[in-house]
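Note that one protein chain is taken out, while the other chains of the complex remain in position.
Entry: subunit A
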């Protein structure tokens, strides 16, 4: 654990340029070069970027590795899916069921009325609030119980991983309430607006990209605030921060809940763009894959996390389309290579090799000595 301050607090202007470039890529470049199908796919990847950006704050800055981000992604996604499902299950649309007006999978599982926790999801406002609040509240319970007792590091990672396992088993097991292994499918409209058409998907892509950029700006604000500095200090010398009179647990709880809320937003956008939600996005494997997106992008770089997410998912799609056998070797190798060879991911490579050249190209601060990127943690 070396004090790695430099990468986290670079100049504001540089960050802003980075965000503008990312915005141009997402909003102008990609929609111009990709057909609607591929664009929708990029939109799907970008929903994971919400989780990855949250992990940068939580893991990169505060040193809390959560292996349960899929749970929050899933909670957000399920909240959205429940609203959409109820809207699709009007009494007219489901009149062939033995109990019209409830989602089809409930009818198949011999439920005769809507379970109580589904009722709030009839309202769009409540559902949208739930997308953020349910994951955050769940995270609050976990974080409060664990951080107040100073459970951290490895133990926290293992417990969150167990939670991801529990959540998957629970969702799969309670078929009548959650749709089971298939998840909540056959979603049609959002407040009367058909989300299945190409134009809706394109619009959703732009909404998603806009939200993501807003989230990145918000995270940059958090990182540059005093709070962000305390998080980094906590990661590097927790005891010293505690002895200086800060309540370390509260800061950890905040950042964990914040990351969970972001993951929830990502999950909701996922449901909207893909049109279903299932337990396969909740469990251990997706949760740990989300960590690798962050690690590939660079655990200290918000923008890197977005590029890392896009890169890994693009690689996954193109590899598993053409060489399904090789994909797992590739992904596994990527995990090992990122950890052993480039602990700061793409962002670290960029800082070490591209940035100095760019600087000399523009004749601006070209000779600025670059400290070699300190390996995080």
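Quick note on the criterion: a contact is a pair of C-beta atoms (placed from the backbone, for glycine too) under 8 Å apart; a residue touches a chain by one contact, two chains touch by 3 or more; residues count from 1.
Just so it is clear, contacts and distances are computed from a predicted model.
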{"item": "Chain left out of the displayed complex - its UniProt protein name, from \"Fe-S cluster assembly ATPase SufC\", \"Xanthine dehydrogenase YagS FAD-binding subunit\", \"Branched-chain amino acid ABC transporter permease\" or \"Sarcosine oxidase subunit delta\"", "value": "\"Branched-chain amino acid ABC transporter permease\""}
{"item": "Residue among A:89, A:161 or A:220 touching the omitted chain", "value": "A:161"}
{"item": "Listed residues A:129, A:203 or A:328, member touching the removed chain", "value": "A:328"}
{"item": "Absent-chain contact - pick from A:291, A:310 or A:347", "value": "A:291"}
{"item": "Options A:28, A:119, A:170 or A:354, residue touching the unrepresented chain", "value": "A:170"}
{"item": "Touching residues (missing chain, whole complex) on subunit A", "value": "1, 65, 67, 145-146, 149-151, 153-155, 157-159, 161-163, 165-166, 169-170, 172-173, 284, 288, 291-292, 295, 325, 328-329, 331-336, 338-340, 343, 375, 377"}
